[in-house]
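Right, chain A next:
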Amino acid sequence: MTRFNSVAEADQVIGGFLRELPRLDPLIREIVQHNPLVMKLELSDPPLDAELDLTCTPLAVRMDSSASGAVGLAGSCSDFHRVLLGQLPVAVGINRKKLLVRGSTAKMMKVVSLFYVVPYIYPSYLESIGRADLLEPGERPPLHGERPLEGTMNKIISALAYLAGYGLGLLKRNLTPRLDILAALEAMGQGLSRAAGQPKSEPAAASGAEIK
Partner candidate 1 sequence: MSPAPVPDQTPPKGLARELLAELGAAIEAPKPEGAIRSGRPVVGYFCSYLPAELLLAAGLYPLRLRGLSVEDSSSGDAYLSHLTCSFARHVTAAVLDGVYDFLAGQIAVNCCDHLRRANDVLVAKSRLAYHGYLSVPRGFRADLFSWYLEELARLQDSLEDHFQVKITEAALQAAISQTNQVRGRMQKLDELCRGEQPKLSGADLLTAAVAARVLLPAEFVEKADALIAAAEKAEPLSGIRSRVILMGGELDDPGYVRTLESQGAHVAGDLLCFGRRGLGLPVDPSGPALAALARAYLYQVPCARMMGEFPRRYQAMVKLFQECGAKGIIFTRIKFCQIWANEVHNLRHRFESNPLPMLVLEREYGTISTGQIKTRVQAFLERLERAEG
Partner candidate 2 sequence: MTVLGRSRPREWETIWNTLTEMECLFSADPEGTGLSSALSNALHLLRAQFTRADAGQPAVWYNLGFNPELLWALGGVNPFCVSEAAALSSIGGDQADTEAFIDLAEAHGYSSDCCSADKAGIGALLKGLYPDPACLVGISTPCDSQVAVVQAMAEQRNRAPLFVIDVPPYDDERTFRHVAAQLRQLIPFLEQHTGCKMEWDKLRQVCETTNRTSEYLWQWMEWRSAVPTMQPSKLAAFTMVLMITFSGSSWGMEMARALAEDARRKVESGVRYFEEKVRAIWYQDPVWWDIQIYDWMEGELGLVVPIDIFGYYASEGWIDTSDEESLLYGLARRMVNCHPMSRQFRGTMKHYIEDFLVLHRQFHADCGIMAGHIACKHSWGGIGLFKEACKKADIPLLVFEFDMFDPRILTPKELQFELKRFVQDIVLPRKERAARR
């Protein structure tokens, strides 16, 4: 199991990933159903606090914020890394006392869907920062139970999205290993947002700095 040896390392890996999230603002807002809330991450061993603020657009990620947030998730950096990899389903983490959640159940359930999606992004991010060594091999357990999709249209779109994702995966594996999945998703988010009548947003600032 991965252990982070220092705050700097945890900040680079996990903090760095979190700081990329504003690029995916439109997608994330769709996933959390446009709920404006603040989620606090309180990680330990080593200590790393972060705040995802969905009350502003684009969403803001703050490190070492003292705000408590409407919902909170606490756990070790190792366990959270496994959540991001999809190796530790959130439900399993909660039930085994590796993850502690607090705050409004309703709001937490809006946010939890993020953790079904990030395992498809986080590995690419790790590769992009040269930390493919942190990838853990093995079968990924189911992250959630069956979701009864409402309506034929959702099923069609999901199938198309699966095909697109498969195509991207093939490209990345066979032709362009340095394909930036995040950039692709960011573009998808831009398209989503534009279709909803919102103006195209500027690219986010370079990662590593606090983003407001």
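Rule of thumb we're sticking to: contacts are C-beta pairs under 8 Å (C-beta built on N, C-alpha and C of every residue); 3 or more make two chains touch, one makes a residue touch a chain; residues count from 1.
The set was built so that all candidates are chains of the complex that A comes from, given by their letters.
The structure presented is a predicted model; accordingly, all values stated were derived computationally and were not measured.
Undergrad: Would you mind flagging which of 1 or 2 touches chain A in the complex?
TA: Result for chain A: touching candidate is 2.
Undergrad: What residues of chain A sit close enough to touch candidate 2 in their complex?
TA: Going through chain A, the ones touching candidate 2 are 89-92, 94-98, 100-107, 109-110, 112-113, 141-147.
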